[in-house]
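Of the protein chains in this complex, one is absent; all others appear in place.
Here is subunit A:
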Amino acid sequence: MAPAPSKLYADDVSLVVVLLDTNPFFWSSSSLSFSQFLSHVLAFFNAILTLNQLNQVVVIATGYNSCDYIFDSSSDLNRSFENGRMPVMCSSLLQKLEEFLIKDEQFSKEEPDGRIKSSLLSGSLSMALCYIQRVFRSGALHPHPRVPIDSCYIGAQNSAFLQQASYITGGVHHKPQNLDGLFQYLMTIFATDLHSRSFLNLPKPVGVDFRASCFCHKDTIDMGYICSVCLSIFCKHHKKCSTCGSVFGQAQSEVASASDKKRKTPET
């Protein structure tokens, strides 16, 4: 899966920050090979840069141990090459990607096995949002940028998290049916600048699963416990919040039964 937040300056100028999921555990079992996927995606980046001289593409790789920037089209090295842009972009991006993958794998050698090897999406999402904020601070045009998060999901199942994220931020979520034509999906749906989105018929969210999932097991739950400090959701009572570390008191149901007992005794 590869989510992509986009930003608007004026009319159709766009800053697109792309989070590429590079988790090898996923890609080794995917029907679309990583190299084929990259060829679609690189052409997609080139198309965005072709559309407008001022468009900017930033790519952040999301590994299972770390996240890092692997491409920025506005950096000096990349900027001066309007001529022969594709070869330069490909070589620079692929080289950085390879270095990142090697480093990512090395991290897990230091850790014990057994941990679920999921992609660090929240980390790369934070990096992306911080980057966008920084760009807008220096621009002084839009103090509170509207950042829709588009997500393109590749894989057998569904991601409730990505569906919710795209729905809430006003982005588009799509799971391409025919992966041979991934480039066409990317062109039609994801290469739309924010200005044009208000006029085009893009995939609408159908049946977004809004149920919350608990932080300890990632199961969807209907009733549970919430930390009053950071609003993390748990399916059963914990002594301490795993996100913010605040200590919880007794569970409400235990307190009620204790006071009930106290009241009953004097009467009898």
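Everything below uses one rule, namely that a contact is a pair of C-beta atoms (placed from the backbone, for glycine too) under 8 Å apart; a residue touches a chain by one contact, two chains touch by 3 or more; residues count from 1.
The rule is simple: contacts and distances are computed from a predicted model.
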Note = Given "Enoyl reductase (ER) domain-containing protein", "DELLA protein", "1-aminocyclopropane-1-carboxylate synthase" or "RNA polymerase II transcription factor B subunit 2", the protein name in the UniProt record of the chain not shown would be "RNA polymerase II transcription factor B subunit 2"
Remark   = Residues of subunit A touching the missing chain are 10-12, 43, 46-47, 50-54, 80-89, 140, 183-184, 187-188, 191-193, 195-196, 198-201
